[in-house]
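Partial view: only certain chains, each at its native spot in the assembly.
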Amino acid sequence: MTALTPITCITIVAESVLESRLLGDLETAGARGWTITAARGHGPRGRRVSEIEGGNIRVEVLVSEAVAERIWQVLEDKYFPHYAIAAWSSEVGVVRAGRYTAVPTE
Amino acid sequence: MNSDVITGSLLSVPVLAFILGVTAARLKADLRLPDAVYQATAMYLLLAIGLKGGVALRDADPAEVASPIVLSIVLGLLIPVAAFFALRVMTRLNSVDRGAMAAHYGSTSLVTFTAALVFLDTLGVAYEGYVVTLLAIIEVPGILVGLLLAGKAASGAKTSEVLREVVTGRSVLLLAGGVVIGVLSGPIGFERVEPFFGSLFTGVLTLFLLEMGVLTGRRLGDLRTAGWGVVLFAIVFPVAAGAVGVASALAIGMTQGGSMVLGVLCASASYIAAPAAVRLALPSANPGITLTTSLGITFPFNLIIGIPLYWWMAQELAGVFT
């Protein structure tokens, strides 16, 4: 039976103009990898400039609890007040957890 | 103004495709190009314009090019300032929104420029090949001045970071790269790619304007919320800036065709480079207002009325400066 280690997966949906800034901030917060898909969407805040620039990006980032905490912090400080963003967190299981967690999770 | 010219412009296939796009958007029908194709089309237009400009620039006398370049920089710095203060008089927008608007109207619109060249080509009017260089030059300073006028952009990206993004952005690189390639390869090199970058140009522009029409049509619904002052600005300011551009270009000795093109550069508002830059640097600015005016009002106004109007100005004012 494969033993899965619990780890946090944060999903962030953001205007695509933010891509390079957001990825930079994720890296600074300690994320060691991410997966991006192109998305579009609708939210309570309504229309945005991204309609012209190519929609939203949907970023999934698997991180330790400590890094997750830092990511939420930076989202609250720099993104939520200004930008069209949705973000949610879920607990998932992985093998080789060390690949995703730069600083050990204890 | 010769009515044939207006009809010829209004009833050209690209302009009619734009109107088709607006109509489709109002009917809630989806005529948008797939995003990948839209991006590729924009890259094609930028590279093609750059190439043709470069080939033309190759034969230009450097001395002749200097004063139009200086003039473009000056206009690129002054127009956003004028816009910022005109908006203070005409509207109740706060200074961040006014800075955002200044960045849009200080920069310029590739597609309006392109449509102006197609308009002149159709009439068989000559213009300086290096106007493309002016396009690349005028695109950047307006955005920066606008951001600076907006002042402290709390928690947005730093201006230097934004400057880097604009200067190494697709538009500037493809335009400038195209110009350099055109200069180096010259007319003989260009001949081999002419069937692609030359003959197809108006057709590809037609597809692109269909898409712009859809985007414009979607914005039209937001006009009500924009306020009358803003709507008025979006028509009056381009005409004034266009007149200044035409007149000053004639004054430094550019051709009628080239002067009309500089007028179009001044009159048109950015809806690609500026929105992205402003979004990053001024997150608290309301993109509803800036995009609705630049894309929803000024763009169709210039495309349909402005282009023949600035050409008429160029012809009328030409007498004054000679």
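Labels A and B are assigned to the chains in the order they are written; within every chain, residues are numbered from 1.
Note that in this section a residue touches a chain if its C-beta (ideal position, glycine included) is under 8 Å from a C-beta of that chain, and two chains touch if they have at least 3 such contacts.
These numbers come from a predicted model, not from an experiment.
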| item | value |
| --- | --- |
| Overall composition (this structure file), stated as a label formula | A x3, B x3 |
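To be clear about the criterion, only the chains that are shown with their structure count from here on.
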| item | value |
| --- | --- |
| Whole-Å separation of chain centres (CA-atom averages), chain A against chain B | 36 |
| Touch list for chain A against partner chain B, complex | 15, 17-18, 20-21, 38, 47-49, 51-55, 77-78, 81-83 |
| Partner chain A, residues of chain B touching it in the complex | 35, 39, 155-157, 165, 215, 218, 222, 271-272, 275-276, 278-280, 283-284, 287-288, 291, 295 |
